[in-house]
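What follows is a structure written as structure tokens; I'll ask about it next.
Shown here: the complex without one of its protein chains, the others still in place.
And now, chain A:
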Amino acid sequence: MRNRATNTLSKGKIRQSWSKYNLYNMQRFRSPPTINRTFFQQKWSAKAASRAYHGEQVREGQWKRMFNHRIRSVIPMNASDLAADDGSQASSGRGSGLDMGGKPAYQKRPTPYTQMTFAPLERRLDVAIFRALFASSARQARQFVIHGAVTVNGQKMKHPSYLLNPGDLFQVEPERVMYATGHTKTAYERRQGRLVRRKAKAQTSEEEVEAESKETAEEETKETAEEEAKETAEEEAKETEKEDPKETLKALMAQAKSIMSAGKDTLAPQRKQELRGFQQAVRRVLSRSESSTVLADSLEAQFSQLTLLLKAKRAEKKPDNKDVKLRPEDAFASDKGDRELAAARKDTETAVSDKLSEAFSQATLGNEVDASELSDEEFETLKRALTQMRDNPLDNSKTYSTPWQPRQYMSAFAFIPRYLEVNQNICAAVYLRHPVARPGSAEVPTPFGETIATPAYGWYLRRRW
């Protein structure tokens, strides 16, 4: 199917897409004028505008068959209201309740029924993937389905027009989602990725040739995999061997802090350099510790090893000091630069209860590092930097820019409607129920107001008005 869903500026149509063109079109969109125009013309232009957004990938005839004039709605009930009145009060007098001094007995907010005109389209698999924020446009979601990256209830589903049933669980490959929602690679990163791929290819071909001499091959792969990083790490490890363990840990923390406090004006490559430096420093510490049998290139192993090292420090501190955790708001505040403020607002009552500290308390080992001078805040910073290094590593072989960051202008489109329950970690979502209207709000996400929704609904009624 040819993609006619372009974001042209001259037409100014709104699409199901996160592009900046679409954002611009959305903010400058004005409802078409109604003055001096016939009803037919008004309905036509309303239909045209709303169909450009709602299911432009669906043929008009197909959509007409899906359209239903009956719209689902719910009324939230209050249990105490129901208990207080069996309905006789509401129907007393002349049938609509007694006059309560001008105050209505029940709050009456209009239900925006016509905003729900395109609710049947929200059942489509491609639209649901877009709504769950797994793709940056409905077209991309459609492509994911066609390319076999989507499962419904554990089975591969290749039809974008599959209509989800309430309770259906759909899942997109996380790599695709990261690609769709992540920042694009720069030319430099693309080149690095190519080099990595070429190297891997060369390795495999070499291995095939030298199948007999396994030992040499192993050495080679090791060397190529780690390359400079390990060399430098070894060199620096030798240098730092004489140093005090306390000093190294302190240096590590300073490095972590510099990573975390990178402001908005810091350039991306610079931060990547910092991250690389941090990784190397971590390797250095690991190579110094006695149990450095763990390979330095496995991030998971690095992480667990370092947490063990840190545990020693924690155990020492525990008797005299309580664990202190930064609240999320505080962390956000610290991002803006006022770290002192955040420190002042520390919540001493909340104890650290995340997995990391659990691992700390459970593991039992002798103290190796004496770093009791370090403040809790510093400790937290290090922990955060470590977690981030593990979860979001630098990897040029990925299809998106690493470390992953959300694509630009994404936040203006980020919302998840109530009829979906999404687990972002595994990129899976459940279609709970069909979208409904309720007093004051409609669940179908549409950028158009009442002045477009109602004429568009009128257009699709079998008997037009």
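Just so we're on the same page, contacts are C-beta pairs under 8 Å (C-beta built on N, C-alpha and C of every residue); 3 or more make two chains touch, one makes a residue touch a chain; residues count from 1.
Please note the rule applied: contacts and distances are computed from a predicted model.
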**OP:** Match the chain absent from this complex view to the correct UniProt protein name in "Ribosomal protein S35, mitochondrial", "Proteasome alpha-type subunits domain-containing protein", "Ribonuclease H2 subunit B" or "Defective in cullin neddylation protein".
**Re:** "Ribosomal protein S35, mitochondrial"
Original post:
Of the residues listed, A:Ala46, A:Met66, A:Ala119 or A:Leu133, which one is in contact with the missing chain?
Top reply: A:Leu133
Original post:
Please identify, in ascending order, the residues of chain A that touch the omitted chain?
Top reply: 9-10, 20-21, 23-24, 26-29, 31, 70, 72-80, 82-84, 86-88, 91-95, 112, 115, 133, 152-155, 157, 159, 161-163, 165-169, 171, 174-175, 177-178, 181-183, 259-260, 262-268, 271, 325-329, 331-332, 334-335, 350, 353-356, 380, 383-385, 387-388, 391-392, 403-406, 408-418, 421-430, 432-433, 436, 438, 440-450, 452
